[in-house]
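For this view, one protein chain was removed and the others were kept in their places.
Here is chain A:
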Amino acid sequence: MCVPLISQSDAAPFLELKRIEKWFGGVHALRGVDLAFEPGQAYHLLGENGCGKSTVIKIMSGAIKPSAGTIVLHGQRFASVTPIQALSAGIETVYQDLSLLPNLTVAENVALSEQLVRANGRLARLFDRKRLRQTAERALAAAGLPTDRAFLDTVVSELPLASRQLVAIARAIATRARLVIMDEPTTSLTRREVDNLIGVVERLRSENVAVLFVTHKLDECYRIGGNAIVFRDGECVAQGPIQGYSKQQLAELMTGRSIEGKRYRSAAPSQQTLLSVERLEAPGIHQVNLSLRKGEILGITGLADSGRNELAMALAGIAPAMSGTVTLDGKTIHIRRPADAIAHGIGYIPEDRLAEGLFLDKSIRENEIALIISRLSNAFGIVNQQEGRRVAARLSEEMRLNTKDLELPVGSLSGGNQQRVLIGRALTIAPKLLVLHGPTVGVDVGSKDTIYRAIQKLAEAGMGLIIISDDLPELLQNADRILVMNSGQIVAEIDAEQASEDQLYKAILTNAPETAQ
């Protein structure tokens, strides 16, 4: 490996944060953070949601100003930097939301920033189309994307999510980056794309570029290697080579309490069948049969295009099935729209909670009672607010939200807490079946623990649960059985208690449906 040693003499830090403090109103988000970044190194910024990780990267990229402290950039001292200053110094950020402009082309998204930085942010400049194309081609090639004209001219909103991620990375490396910050870069990627990304990172490091990952996926951190930086409550609680820490230790550092990597599943399902799906046909899924008993937890996994997402959306009525039978609790039901699913007692927790699940500017209370608003209203349509508050308070208690103020907008909560609000809301309809689509995507270790415990409690109470996820340890720790999908069909069934992660992963990769061959 061409990774420079940490104590290499010429590798002086080119970016240092010294005693950085940040207050948001009365919230002390960063409490005197000291960090230093050396060329060619990999860093992993770890910590629970809300620990100050995003704040620190926003300060480094110039999106917000620190309340106190110094930023030392190439030996120069600053109280704060602007986005253009950060970019000119070679600090590139791939935000979790990717920060791509949906209406511009791939080439523009990748290479326009380079011209903007060259013009020092001034807009009264000609826009060099030839240079744009050349820069874009170079960067796309480096990120492993096609470089032909048709791809360069594709509008970003038409790209699949995984390639958008790579386009965002291509933008980061289009200029002479010194430090590339990646905020949860792998959440929407399949394994193969993650491999590609790691290859890109290796190459960046060999060109003396530092890389800072913000992530929840510890396995990937170990694969990449480098230094761990652990944040808790706005403070840096540990720093050092990641190989020197075990997963257990990192989890404890992040949460401040001990968390075992154990199997959560304990209770056994009953013998009564709750759900049976026969010969289900929907866009992207083909002849799916499955059954679920009361109190059972069924995992469903597969690659991103395997049909697992489509199956979830068919059960939730978002992309309804075209044919097939769904029997729930002995009754054949037809799910043509989301309201049907809710009426029959099927709760659904979408994968993209921000876009599909939550009203971000509405309060926790209003989000919690959104599904039962008609039940809370009287004959004149007036909502019983007192009862609504009671329901919301009980759910927040059950889901262990970290705030008592239920009037806060949901958008102000951390990812883990947002997810808890979403699960709490699904419970208000007292569902018989709960479909959880990627329940812990972008959620920290502590919240994961709470969510898993809640899932198990629901199963104990006799609810049937389906977890659709590509987080394999999550499925192995929580489910009774795991179904593997490929090309829209179920191709394998695995006993979660017996199987290992490797076995499961092999099943995902190797199984192809008989009819497709």
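Criterion: a residue touches a chain if its C-beta (ideal position, glycine included) is under 8 Å from a C-beta of that chain, and two chains touch if they have at least 3 such contacts; residues count from 1.
Criterion: contacts and distances are computed from a predicted model.
Protein name for the hidden chain, per its UniProt entry and selected from "Simple sugar transport system permease protein", "Cytochrome P450", "Ferredoxin reductase" or "Protoheme IX farnesyltransferase": "Simple sugar transport system permease protein". Contact with the undisplayed chain is limited, among A:163, A:186 or A:215, to A:163. Set against the missing chain, the residues A:206, A:332, A:403 or A:500 yield one that touches it, A:206.
If you put the hidden chain back, the residue from A:195, A:219 or A:495 that touches it is A:195. Looking at chain A, the residues touching the absent chain are 1-2, 61, 63, 82-84, 87, 95, 97, 99-104, 106, 108, 112-113, 115-117, 119, 121-127, 142, 144-146, 148, 150-151, 153-154, 158-160, 163, 192-193, 195-196, 199-200, 202-203, 206.
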